[in-house]
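One protein chain omitted, others in place.
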């Protein structure tokens, strides 16, 4: 499972491992080292007697944000580190994996819990690896493909034609992790919430629908935007500026969209391609999602509404399409039920809910308590996982969180309305 | 009532009217003009036939943030305007007030609603006038008093000695404006929420209690802080830097605190004074309030908890102490009930609740819809009003909102915990 | 003479005294206080026994940049000081002037030298007062006039029609102050320099000529610009943005130019007016002056060339036109000689010479040594004085200096070429 991290990086050139084109993006090399650091710091150092650290300076270099461990190396400077090399980082991984073997025999209690946490942590970074690789390659004016063998499937033009809303009754429902499997501390405690009757779109907003918003001057109508979003999107440079692309004309829109003459394109992990109108729009900020919903006459769902609806759905989606690594048009609804499509494994769906602690929330003890809890301000909850989320990693109660202006994740839009 | 605005400014020197020491602060002259612009723009221009604008360029100059009216003059440049002069702005006020006389005879329906809104708007700016005047004078190295006749009352040393918690049952309660009087659109619709049993402190956190947090190295312990708060407070310059005060040593703490040797002081509207240990701490950010609560072993209340508790309290407090203009120690609880003290009119109490729309929220139509709705991201709800809020302006359902790093409002802390 | 400072401020509203629309501009109140501080600090405190400072805190508040006196109040924050008020500053001036009376009786030796320096210092600030007042009023969207009684004289359309070049032989010439009157330390020592034969334009570049450069796309042709100038002018916002003017279309050009439809205007101290094509262009940066010269096929003169030519000219010019306060078209050359026009008292002429010490330069002793010497990097020498320079203040050896991007001074262009 941990080897998936190396597998994801396999198509990269050595040069791709060290680049940080913007502060939010971490170099792939850093992801490989940091996830290893996690096992070394939280398992080997406290529990493996006689463990010899691979390099004592890595405690500082690959600490992401755990002040309880010590002052971390500055995030925005991760791209300034040509050393350790990729080979040295891979050796670091082997060193730690080997040392972990001995510990895995004792993997129960606190040790077992931390091993499981470390593996889920690794999965989160496996998604981030793909997300950051897309940024590294997609903002390069050469726009190289991540893999040449990724399919850009032909999408039938009416694949997403019908948008319907499923209705839900109001009342008290329980949300939060129900037990029976791993969850992060921020999914707890399970607790009742009071919902009003609502309706949820049965699929995601498509590129074609979002394009209609763009062409309706959506980016120039302040009445559609939250105030901070308006300010942010006024400052938002279009992709051509972001990628320092020499020719194309400036446009505003989702992160990887660009235009050549009258034709719209987007950069995918398989390289630039004409915009697939029936695929879900992705790489939009919360501000864009919110403005789109207002323009369309709807709103975004709350996280409780989303979880209420998703709890009835099977955790299945496009995860498996590893030869695509891009959100795809919705599959037809299953015959006997599950009328909501694209709930899991397509794009992370912005909710209207700020990321705050559940009532009675308790973070983990010690430095591990910094994993989730200290980020509970200024961010919004996203639900459902994306096409680059490792299969098996998400669930109905899973809470992802990002800042409202963030575009570089595989984020998308599901509409809702009151009944 | 509108004349209160001029009365608040009466003690100022002409020079004080035009200063903008930081972008959040508006010059008093601007407040006087903008509140007038509100009546001119939303009442006289649409409803008073034949109305002659005082100066057509003011539509642009004194537009705060209503994109529906046109591009506003940049907020951070309000201090760059020496003209119009104070006298011209006062003349503008008279011009508009006079024109409003005719309209007031027809003050029913939409006109009446807008007049009422305009007066509540004016009250909000009356509070901001005092808040901004404090910043203008308090960050000047000369630290002049706003008024020489403001009492700095002797505070008995045990005035705030006893902190107790009042318990509340859980269950479904209604929050939001109940009708029967004016409210802003963001207080609606009234709706049920589900509460868990909780306890609320019967008074505010005092300066003395907050000082214990400072002296316990609260500002140097990252485990107490939200991540964004830690970053922000690391960047936060102490008062001496903020005021460019030449001598005093740097400290971190509430906005107007400073230290001379071993003695702590704070700047008040009556001038610098030794820190009143039993008065409520004020001018703290949400990050500071949250860190203090964590340090003390408690948490901040949600806005629903606060409103649940406040709904039983009379809207009375220290508003009346207009010869003080500073939060005062709690009065003893009333004999027959109302065990919560300092609920209204002392300091704005940070809640743990992000400022989001109530379910079913609808902003006003047209440009007036920008009044509240477009700010529903990145801010937190504050409740209860402060010692500089006009009496009669707040109520249990009133929702104020500021960014988590803001310190320049009269903000404070009330603790809560789960049961 | 010192009373000229108050006289210059007389037309101002109290509100105009405290504004700092950009960091380079100082509020008029500050100029009035700082020039007074100069006498208090360098004369009264060291030499007037028993002198009681007006307010000891002013030593810090009105120190411009003399680190030898102590840490100065930050320059960019001068506009944040509503206190002391204008009246208090005027009282400060009277207090110091009165105390100076006693000292003036002993005005010889060091005291005498410092008094003379203080008066020349005051004259420099009298020019800055007018320069900064123009910025305060001219960047206000209302563009009020400084004085209503300032003439905007009718300018004959061919007033500046003839541009000729005067030739000068090469060889060794002496530059620097020759003795026989006051000079600043940076004009010394007088020393020989070696010149090549050169030609100097007999008048300044006009608005009309500069407009031809603008209309020839001069601001879009990088080959005309120094690299730093190209970068700076790309970042340079046009006046409409600078003044936050709501309507006019964006243009690039001299600081106070703007356009309404096809007509060009400029803001003058008498208010906005159609661009006077035959008046000298002013408020251009060194980068603009240099780019214009390159476009025109010429170059800027060195300071030695300028001084060589100016040494033969009488120190007379448009100084006297105090009812204009704006550069005027050239007067016809005098019958018997003085073929160079507009040398003194029209606009400060950018030279190609970086501001460096003359060989053997020695700054004054003590903190007064900070007056000129420490600025001898990154700036360029300007010569000749402007229409707002106090008459009698300039001379052929006078060296003014500003950064190459500065536009807010009354700066202009004289062309030169090699022979």
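Which chain is which? They are A, B and C, in the order written, and residues in each are numbered from 1.
Please note the rule applied: contacts are C-beta pairs under 8 Å (C-beta built on N, C-alpha and C of every residue); 3 or more make two chains touch, one makes a residue touch a chain.
Model, not experiment: these values are computed from the prediction.
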{"item": "Shown chains that the omitted chain touches within the full complex", "value": "A, C"}
{"item": "Touching the absent chain when the full complex is considered, from C:118, C:141 or C:229", "value": "C:229"}
{"item": "Candidates A:81, A:212 or A:364 - the one touching the absent chain", "value": "A:81"}
{"item": "Residue of A:10, A:142 or A:365 touching the missing chain in the full complex", "value": "A:142"}
{"item": "Sole residue of C:193, C:324 or C:347 that reaches the chain not shown, by the stated touch rule", "value": "C:193"}
{"item": "Missing-chain contacts mapped onto chain A", "value": "13-21, 29, 57, 60-61, 70-71, 73-74, 77, 79-86, 136-137, 139-142, 144, 244, 246"}
{"item": "Contacts of chain C with the absent chain, listed as residue ranges", "value": "65, 67-68, 172, 191-194, 196, 222-223, 225-230, 286-287, 290, 352-354, 356-357, 359-360, 369-370, 374-378, 404, 418"}
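Criterion: only the chains that are shown with their structure count from here on.
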{"item": "Chain contact topology (line, ring, star, complete or other)", "value": "line"}
{"item": "Maximum centroid distance from chain C, chain identifier (CA atoms)", "value": "A"}
{"item": "Chain A and chain C, separation of their C-alpha mean positions in angstrom", "value": "57"}
{"item": "Centroid spacing, where centroids are CA-atom means, of chain A and chain B in whole angstrom", "value": "37"}
